[in-house]
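Omission of a single protein chain aside, the complex is shown with its protein chains in their original locations.
Moving on, here comes chain A:
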Amino acid sequence: MELFEDYQPGRRGAYDEMFQDGRLRGPYQGLARSFAEVTGPEVRARAEALAASYLEQGVTFDIGGEERAFPLDIMPRVIEQDAWNTIDRGVQQRVRTLELFLDDVYDAGRVFDDEVVPRRVVTTSSHFHRVAAGIESPNGVRVHVAGIDLIRDDNGDFRVLEDNVRVPSGVSYVMTNRRAISAALSEAFASHRIRPVQSYPRKLLAALRASAPAGVDDPTVVVLTPGVFNGAYFEHALLARTMGIELVEGRDLVCRRGRVMMRTTSGLEQVHVIYRRVDDEFLDPVHFRADSMLGCPGLMNAARAGNVTIANAVGNGVADDKLVYTYLPDLIRYYLDEEPILANVDTWRCGEPDHREEVLDRLDELVLKPVDGSGGKGIVIGPDASRAELDELRAKVVADPRAWIAQPVVQLSTVPTLIDGRMRPRHVDLRPFAVNDGSKVWVLPGGLTRVALPEGELIVNSSRGGGSKDTWVMAGGRVSAPSAAAPPVATVDLHSPPPETGPALESRFAQQEQQQQQRAQHRSPRAAGAAGAAGEVPTC
């Protein structure tokens, strides 16, 4: 365990997922054993091979125009079965609530009349699109894919930090990470029972097909990407490839008489479902930004006419707004009549006078986040900020309080991470992905664990230099005995002939055999007369 020397978990009160007071926690015992069997240099060599293979495969992320390998840490993160069950149920509950909320917002607005959420919270959101009102997908789903960001607090409980129901990204890394780590740590893999993640594209495609316009038996589904210069282009390509569908850009599409068509070598072909990875504002220059070249003019009208389904639906941004987030526990109670399974992180809304006052008083101990921000942009962590930064922040909050929320500094949990050849605690979060096909919300077992690589850093976004970890959800002990339903040994009904061998190999093996026999001073007449037996037709 040379790798774990001087490992000091739980600094600043953070929950360490592997060690508790210097002792291993249960879920990590198997992994610790596997790591103990491999030497430090070997682990480091494998970690290097990992990075090289990511560059080769083109698993990259674009930071400021530079293509970099997405950093993948060799140490996986393990989530025990019980904790996962809670996450699974909690994420489902959350997605169902967000669906109901979006339906309501773009329809009758019951939630405003019943004064659960003030109407202005939604109408002042820059993601609220009136044009989306009344557009309903045939199976009623607006959130086909959701990514719910979770963190693990000081007590080891998972809490929701953020919902993503517009175009959550990162799922491709879940799949590539699994493949890469299974190659790098095959011993550890074989001794764990890890729930597989490769079924995601199939589930997603099934959900997209299920949302096709009524009456279309065999819908054409496409992925819409902004193009090769987008940071997540790798993911768009991977999803299209693994679903076996076309990856289109805006210029490949054209709207004719309320239908969306794509230009193919055999003329125009109608598209029924668009899994779009383009933001709302760029989707349709007729309704949104007129200068957008990424979308397709007429898309919204086609959707309104019911000839095409856009997934995720336009206007979903109101539901993952950081301000609406603060109302989510109330919304869960209101729509589902259930208690939230996953708690929020405590949050103050600067838009409310009494909250604002408290926040301004405690600016140096809180984390302030812009309501519209994503990718960790604009976040100010009070204790780490300088006097000048805080003054600037204060001015901004006073000028536009609606745009800010505040949260206490939550120490994200830590997991050992290979830094400069040694394991060191680094903060992680977790983004599980949920796919809604209209009848069931399915949560991909695992999800993307992002890790902040600089010491003490709490922002994990890859645009801020974060890396990732393969996330293992355990499923109990590995099956060793064949199940009753399966035939015990398959060889019974199988008689594959051995592969034939040509003269070259025949003589090589014969030569080996002869040499062995010579050595044993035991030449059988048959081997000695091998040349004489020439011409025998092989019997296969």
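Note that a residue touches a chain if its C-beta (ideal position, glycine included) is under 8 Å from a C-beta of that chain, and two chains touch if they have at least 3 such contacts; residues count from 1.
Everything below uses one rule, namely that contacts and distances are computed from a predicted model.
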| item | value |
| --- | --- |
| Choices "Alpha-E domain-containing protein", "Acyl dehydratase", "Polyphosphate/ATP-dependent NAD kinase" or "Phosphonate transport system permease protein" - which one is the UniProt name of the chain not shown | "Alpha-E domain-containing protein" |
| Contacting the left-out chain in the complete assembly, out of A:31, A:111 or A:194 | A:194 |
| Per the touch definition above, residue among A:100, A:174, A:245 or A:363 touching the missing chain | A:245 |
| Which of A:139, A:182 or A:301 contacts the chain that the document leaves out | A:182 |
| Positions on chain A contacted by the hidden chain, ascending | 46, 49, 178-179, 182-183, 186-187, 189-190, 192-196, 198, 201-202, 205, 218, 221, 241-245, 475, 478-483, 486-491, 493-510, 512-513, 526-527, 530-531, 533-540 |
